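Note that this complex is displayed minus one protein chain, with the remaining chains in position.
Here is chain A:
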């Protein structure tokens, strides 16, 4: 086992004022979580379906912008140059696809979780279980990146080693989540969004202004700097080829549309119109950070080169991965800004990581408590039991994520991107076809999901595991992948470019070859597209049930 990477250039020591800022922020999250604590499943998972436009937009933003956006994105742009922009494009423009094809329809379907949709739509406990398993896997891979971000930032503020920092930060996150559920989390997310965006923009503006890079619009004024930063920063396709660029952006886009913790935000709103507008607001709130991120990367690289006197890119003396991951904090530190200010920027990163981890853990806990335990194991589970199982899942996941984050296999942004290609390959085709083609059936969905999981898992085994397992590393040799050609075309970070179309084809072909789904299921899909308004607490299954006069909808 290798020693975890430390960011050498980061000033690691205990700092009183930043520590107080972080402490107050964490305490406020706990208080909000406690005030809005919930005891029933409606509250825990869909916040009573009463959230409005802008509040949900901010929650979408906070939920979305994790350590990967706050820290990792600038790091990727700084270290990978033009290839890093694939992450900016992928993590923003996907919201448009989500908006036009899924958001409002999902709201009309109106259940609790993403596996709920898959299970009910395809009338299959197995499909539900596969979706719940995928949800868990996504939450796990995704959270590792967050825990790592929290640890790195914690180092700067508290001066401890990275491992104890990860443990402390994850404990606090898990504690507040176990207390409150989605309602508390939603209220918290609006607060967290405000903290993280103010901290980030303050960082960009102050660094840009104090160093003479920019005045009122650092978001585009950094253009003047690009020529000085060297070929690595802006020249196209020097770090990665065109294929990987497209594969990455595509994976992130379809991943956006397949992420359970993103979709569940549309279940929490009042109506489908609010679902649409909050999606637009969410994209705007996200862009406030994404417009500024490449500017911060440019400032950071330039300051790194001036401060250390070495090129950020040269093999010797260049930036390490860990330094790239904290470039946002580093830039503020190099700019000789007061410690409390750097601490504020660091606290923003913490808020980002916590908000996303919260969203992920909630979806993971509902996947276990609702989709696996209640739907498959114990249909008579009481609310009390469900909430208990949900909390247990949060604690168990927290422990697992913490341990994995000690020695992660990649940069924060890359880790998170793995989760996106999983969501884009396995879940996105189910959501899309399930909503837009009523003849998609159980057999098709099962075949598609199994294939999707296979593609993603083999890709990870092929390219990521060799650096962990000695025996595999020996086989992989220099290139680091067991089957280089597979790694080239189905890299874990862009597996969806090949995977998603394949899953679509297989799902459609199998659906055509097998009997059509029952009429009640088709009616449910039709209800998702009908323009008729429906009740706030109503689901598509309710409407179909009422319409046909039959008591219960076609459940498994």
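Some notes on this structure:
Everything below uses one rule, namely that contacts are C-beta pairs under 8 Å (C-beta built on N, C-alpha and C of every residue); 3 or more make two chains touch, one makes a residue touch a chain; residues count from 1.
Please note the rule applied: contacts and distances are computed from a predicted model.
A chain of the complex is left out here; the name its UniProt entry carries, from "Tryptophan synthase alpha chain", "ATP-binding protein", "Pyruvate dehydrogenase E1 component beta subunit" or "Sodium:solute symporter", is "Sodium:solute symporter".
Note that of A:227, A:377 or A:474, the residue touching the chain absent from this view is A:227.
Residue in contact with the omitted chain (choice from A:29, A:64, A:193 or A:290): A:290.
Among the residues A:106, A:157 or A:279, only A:279 touches the chain that is left out of the figure. Interface residues of chain A with the unshown chain, by the touch rule above, are 40-42, 48-50, 82, 85-86, 88-89, 92-93, 95-97, 99-101, 110, 219-224, 226-227, 234-237, 242, 245-246, 249, 253, 270-273, 276-277, 279-280, 283-284, 287, 290-291, 294, 383, 435-439, 522-523, 525-539, 541-544, 546-547, 552.
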